[in-house]
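A single protein chain has been omitted; all remaining protein chains appear in their positions.
Showing chain A:
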Amino acid sequence: MSYFRITLHRSAIGLPQRTRDVLSALGLHKRSQTVYHPVEPQFAGMIMKVKELVKVAEVDRKLEKWEVKAERRPDSGFYLEKMAPRMEDGGQKVGSRVLARLRGEEGGEMTVEGVRTEAGGQVRL
């Protein structure tokens, strides 16, 4: 079931009483207030009455308050990367063994096309 997400963007101060009544029937009493109503012709008609005052989007579900807040939050500008697991010295050094084989230091044939990292990137020499 989809909903109209209706946000009161412009105030109805000084507008006709009928317009203000439509807003209060929609449950909009202050600016920046958001309400959800199911996608039905009756609600579409009410939104048409106040289309100059509201912002409307169609959403699948009623969003929680924190979700709406998270949308407004600007990008922090950084992200935390998890530390990649390191191999112990003397243990299996996967990356270096592959490189060594490619350089010909270790036995075994291997072509450049054959080497792919787990993430899908190609190893370049």
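Keep in mind that, in the parts below, contacts are C-beta pairs under 8 Å (C-beta built on N, C-alpha and C of every residue); 3 or more make two chains touch, one makes a residue touch a chain; residues count from 1.
In this text, contacts and distances are computed from a predicted model.
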Going by UniProt, what is the name of the one chain that was not included in the view, given "ER membrane protein complex subunit 1", "Large ribosomal subunit protein mL60", "Epsilon tubulin" or "Vacuolar fusion protein MON1 homolog"?
"Large ribosomal subunit protein mL60"
For chain A, residues in touch with the removed chain
2, 4, 9-10, 12, 14-15, 39-41, 44-45, 47-49, 51-58
